[in-house]
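One protein chain is absent from this view; the other protein chains keep their places.
Moving on, here comes chain A:
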Amino acid sequence: MLSKLVFPIWKQPLVIRERNGIQDFFPQMMMSLVLALGSWLYLQRLYFCIGPILPKKSFFWPVLTKLSVLLLMLACGSYPKENNFNETEITTNGILNPYFSDPSKDYIYKARISLQKKEFGGLFIVKKLGPDRHRVVFTTEMGSKILDFSFERDKFTVNYLLDEMDRKVLINTLKNDFRTLITGNPQVLRTFTKDDQKIFETKNDKKKYFYFYKDGLLNKIIRASGKKDKTEFLFLEARGNMSKIIRITHQNIPLRINLKTIK
C-alpha cells in the first residue's frame, strides 16, 4: 500500500491524503449515487407539484434551480471521508502549537543534528519577541554562533550564518522546520478525528501540515506534500507550553534534529 511506502515509520499509519483503489470507495460512490438520484427525483416532484402553480416569471424558479444544484452537490460531496479520518466542524480552542509561545520564557535546548553521515551538537535557542516575532539561534556548546534567524510573520531574516552552512537548500529546510516549530496559530483548513486523536489540517507559508492532538496535547506535526517530501515533528514529554523533547525527521533528505530541554 502507498501508506507503507510513504510513511514507513508510522506504526499505525494515519493516512492523510491517500487515494486507495476504487473498490474502497465503491460503497460511498453507490451511496452518493442513490442520494443524488433521490434528491433529483425529489426536486422533480417539487417541479411537478409547484411548477404548475408558479407563474412563468416567478422569482422562485432560480431559487428552485439553485436548491436542486445544492442538493445534488451535497449528495455527491459525501466524497471520501479521508479513509480513517472523520472530518468535523472547524473548531480551534486557543493556540494550536503552544510550545514556543511564552514571551517570558527563554527556550534552551541541547541539540543533536545528524546531517548525511555527520553528527554535531549545540544549543538551540528560541525566544518569542512579539505576537508574530521569534528569534532562533543555534550555537556550539562552547558558545560560538552557527546560525541566527529572525522570523516575523512571513518575513525571514538571516542575521548570521557560518560560511560552511551557507547552502540554499539547507537554509530553506531549516527555515521551514523552525517556522513550523514556532508558529502558534497557523491557518486551519479542516479538522478531523481519528480514534482518540484530533487532527488539524493547516497551511503555513504555502505548505500543508497536519497537527495531531491526544489528551489535549499536541504530540505530532506532519508535513506531507507529495510522495517523497515528508517531515515529522514529534513532541515528547510535553507539559503546558513546554515540550521537553522534540524530534524532527526528514524523509527526503538525511536530516534529523533531536532537541532536549536544559531548562
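One rule holds for everything that comes next: a contact is a pair of C-beta atoms (placed from the backbone, for glycine too) under 8 Å apart; a residue touches a chain by one contact, two chains touch by 3 or more; residues count from 1.
The rule we apply is simple: contacts and distances are computed from a predicted model.
J.: Between "Outer membrane lipoprotein carrier protein LolA", "Stage V sporulation protein AE", "Spore germination protein" or "Sugar ABC transporter permease", which matches the UniProt record of the unshown chain?
T.: "Outer membrane lipoprotein carrier protein LolA"
J.: Which residue, A:R112, A:R190 or A:R247, contacts the hidden chain when the whole complex is considered?
T.: Touches the omitted chain: A:R112.
J.: Which residue, A:G94, A:G143 or A:G216, contacts the hidden chain when the whole complex is considered?
T.: Hidden-chain contact among the options goes to A:G143.
J.: Where the complex has a chain not shown, which of A:I125, A:L170, A:V188 or A:L217 is the residue touching it?
T.: A:I125
J.: Would you write out the residues of chain A that touch the absent chain, in ascending order?
T.: Residues in contact with the chain left out: 104-106, 108, 110, 112, 119-121, 123, 125, 127, 129, 135, 137, 139, 141-145, 148, 159-160, 164, 262-263.
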